[in-house]
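First the structure, in the form of structure tokens, and then the observations on it.
Omission of a single protein chain aside, the complex is shown with its protein chains in their original locations.
First chain written, first letter: the chains are A, B and C, and each begins at residue 1.
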Amino acid sequence: MSLTHEHPLHLEPKVREDARRRLLSVKGHVEGILKMLEGEPYCVDVLKQIKAVQGALDKVGEAVLKSHLEHHVASAAQRGDTDALVDELMEVLKYR
Amino acid sequence: MSLTHEHPLHLEPKVREDARRRLLSVKGHVEGILKMLEGEPYCVDVLKQIKAVQGALDKVGEAVLKSHLEHHVASAAQRGDTDALVDELMEVLKYR
Amino acid sequence: MSLTHEHPLHLEPKVREDARRRLLSVKGHVEGILKMLEGEPYCVDVLKQIKAVQGALDKVGEAVLKSHLEHHVASAAQRGDTDALVDELMEVLKYR
Partner (left out) sequence: MSLTHEHPLHLEPKVREDARRRLLSVKGHVEGILKMLEGEPYCVDVLKQIKAVQGALDKVGEAVLKSHLEHHVASAAQRGDTDALVDELMEVLKYR
């Protein structure tokens, strides 16, 4: 399954690299929780680790969002795609 | 780094197994986003995937929390550790 | 419309009073935002105020949740209503 489609606008290379590094760290953290679950962990310890991973994912999301606002949304009026960009951004910012 | 400490109360085996399965799926999903980032993804596609991973992590957390409430918190009065259990649970439930 | 139903378990008086005070403050804050909106406010200023009210509501919720855990959930096993209490609590803790 392709997780992306042809799109004229791309994630800035620097931010993409930063996101990759952060997600590699998130992956390692998830592997750490998986290792915990091989033993007899205490519920709250597992909850703490999940919360920490969520916080790390928030940071990746914030970096990507900031880049998107700066490089794409801020120039939407110039390109003429304000409605499309704002609608899809509102969709993804809605509470999960 | 040890992510757990000796604790008399443990995560129920069935829930632990369910959490493992879900986290293996989360790990796979994170690997999928890492693969996306090797290309030239669109920012919003990356944000959508991060949001999806967070939703999956929420589900793991909910399962663990439910088990903790049922098996440990609900019997805290009987064990006499109500204050300790409620305090640590409130700490982890606080907004990040 | 009655917002409550006959229930054997109640919110502790002290916590109820604290919640009342906090909600009176929240009401005043909402009235403040309404006053802002009579003028020509800047979007981000309005968003900041909404976020502040949300934070205050989080605090009311945390106080009520803590009391509920301490006074009702922790003794659920003793009363025999663990399943009912945990199910309804999980329902309200789910992300909105």
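Please note the rule applied: a residue touches a chain if its C-beta (ideal position, glycine included) is under 8 Å from a C-beta of that chain, and two chains touch if they have at least 3 such contacts.
Values in this document were obtained by computation on a predicted structure and should not be read as measured data.
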Option from A:Leu24, A:Ala52 or A:Ala76 whose C-beta touches the chain left out: A:Ala76
Where chain A meets the chain that is not shown, the residues are 58, 62, 65-66, 69-70, 73-78, 82-83, 85-86, 89-90, 93-95
In the full complex, chain C touches the hidden chain through residues 3-5, 7, 9-11, 16, 19-20, 23-24, 26-27, 30-51, 53-55, 57-58, 60-61, 64-65, 67-68, 71-72, 88-89, 92, 96
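Everything below uses one rule, namely that only the chains that are shown with their structure count from here on.
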Looking at where chain B touches chain C, is over half of the residue numbers used by both copies, so same, or under half, so different? same
Between 0 and 180 degrees, and as a multiple of 5, what angle does the rotation take that fits chain A onto chain B by Cα atoms? 180
So, what's the distance in Å between the C-alpha centres of chain C and chain A? 29
Geometric centre distance via CA averages, chain B-chain A, whole Å: 17
Counting only Cα atoms for the centres, state how far chain B is from chain C in Å. 24
For chain B, residues contacting two or more additional chains: 58, 65, 89
